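Each chain you see keeps its place in the complex, though not every chain is here.
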């Protein structure tokens, strides 16, 4: 098994960051008050752990046949985000969780896709991708995002009993979204396996060394636990660290948590783009955004009823609503082109940068 | 003529609901205070009447040649909605009328199209449709909806004399929309008959037994009068019934009236989808939405000057504006794909369900 890990280290230099894992535990023991250092080490530790989780999931998925494998990939694909969010949920940091949900959709749509188009475009003059698939995936992302955001867009804060109404509405929406998600799995893993031809995650693993199932299952368990432990340090330190960097919790959730949580998928999307497999990059970026909206967010709403000090609703602050809607519209326009050059990536990153700058300078008054 | 009706009954089982027509009149005579029962019977009676109206219109249209026939189909296609709305307008229920206008656009775009894609997709694995036409129609719907909604989106309620300004603006807009509508008829019935190839309503009647012109004209007159009489019972009972079902007038207008009014078109759109004629379904769903925005709404604004206790303006409540805009954007994304499976229908219905749930739990504070 050591051997496998070394092999993986050679294939993915990110994994050298694994050294941050023991470092962060040691630091927590020795200097529990050095919040900024703990925060930085935790971030550095989560990135390679996410890559390992992703590799382990793919290894299991590859061996268990298409349907179960697809299911695993689909549900465990955003496992890192889920574990971090659950830790924050238990700590009652609902604003951080909501910011990281909105941020994950925006970051995956604009930053992940933008960087993939830029990196791919720097190596290949013009890149083509299947516009039919991209359009369908973008439409799905838009629909999922709209369903997630509609209560915030309509707003109920101007009436008595608003909190109770919003809580009811959020639970209803979470159930609707999960039902739609399960039907989506039935659709894409069942009879319509090739409907989104060429856009599946599975392809990502093709040219990597997969682990045997037993190794993969052990890794899956061990790494998930490790991510959970590191997440706890991360969540504890994040507020102090944010303050010392001059960042608000909303900024940390929207930008930092979202990028850290999606690090593994980003590596895969960027590497696919550089290999001129833009369909795969688009599939990863749009797919994981959709999954955040249709799976991670509703699961967290329902879980919050049991594990959070107070339940979490789906009331996002106005800026988050606008940013998510614009991101999904943006992606849908870019997707409908079917052709890319590096400048398209620059433009997506421009929009992302303006979002980040706005959020940095004009944080939401109440973070939710 | 009895024979024709029996034939029609066999072809369209909806027509058995015609039994509700005498029932509703009897009930009004015998139990004028049983509002809930009157409401249910009126709804049941309107559905088959709408189907008869639609069939009569098509029969006349088929015999009068393309240009006049197209004109008839275009102007009488939403006759049921128009008659119900006129009745409500005369009763001064402006909020109900406005909610039903916004609701009709949303219902036709999301529910009618979503259900058509779902029903069609359950029978046919993958359905293709002409994406060029669908995109053009979606763009037209978006433009019409934007023109209708812009005064509400900009908003004037924060200044003195807001009501008078909004009234002026609404009349100006209604005239602009009607001019554009007439030019649209010139375009599509005149020189550019095949511009939206394969998307005309006419096809709907192809495989049904059309009535001779005289029968059709008589039916048109008789049924319109009947719809008007039933509408009066409907409008009188709707507020009491809504209260007893725990629904707000906005919910009734947005969801119930919209679905009832479009029942006939829905039957046609669903049956076309099951016959794998998705172009026709898309044409009916988008066409009748566009017609609400460009014909029914402005006609009602102008009529309200003469028949309503107070004139109706085009100030919709904020939630309605957001829902209509999102519906039209959604439809345009789905249309641009040109390919459908049942899951796309599920997603459209998901968005519709979130709208309905939001409206049910968070009704607008003032219904307009």
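As written, the chains take the letters A and B, and residue 1 is the first residue of each chain.
By our rule, a residue touches a chain if its C-beta (ideal position, glycine included) is under 8 Å from a C-beta of that chain, and two chains touch if they have at least 3 such contacts.
Since the model is a prediction, treat every value here as computed from it, not as a measurement.
Participant: Total copy count of the complex, if 2 are in place?
Facilitator: Every protein chain is the same sequence, and there are 3 of them overall.
Simple rule for what comes next: only the chains that are shown with their structure count from here on.
Participant: With centres defined as the mean C-alpha position, give me the subunit A-subunit B separation in Å.
Facilitator: 40
Participant: Under the stated contact criterion, what part of subunit B meets subunit A in this complex?
Facilitator: 125-126, 318-319, 322-323, 326, 329-330, 333-334, 336-339, 341-344, 346-348, 350-351, 353-355, 357-358, 361-362, 365
Participant: What does subunit A use to touch subunit B in their complex?
Facilitator: 132, 135-136, 138-140, 142-144, 146-147, 150-151, 153-156, 158-159, 165, 168-169, 172-173, 176-177, 180, 183-184, 187-188, 191-192, 195, 329, 332, 336
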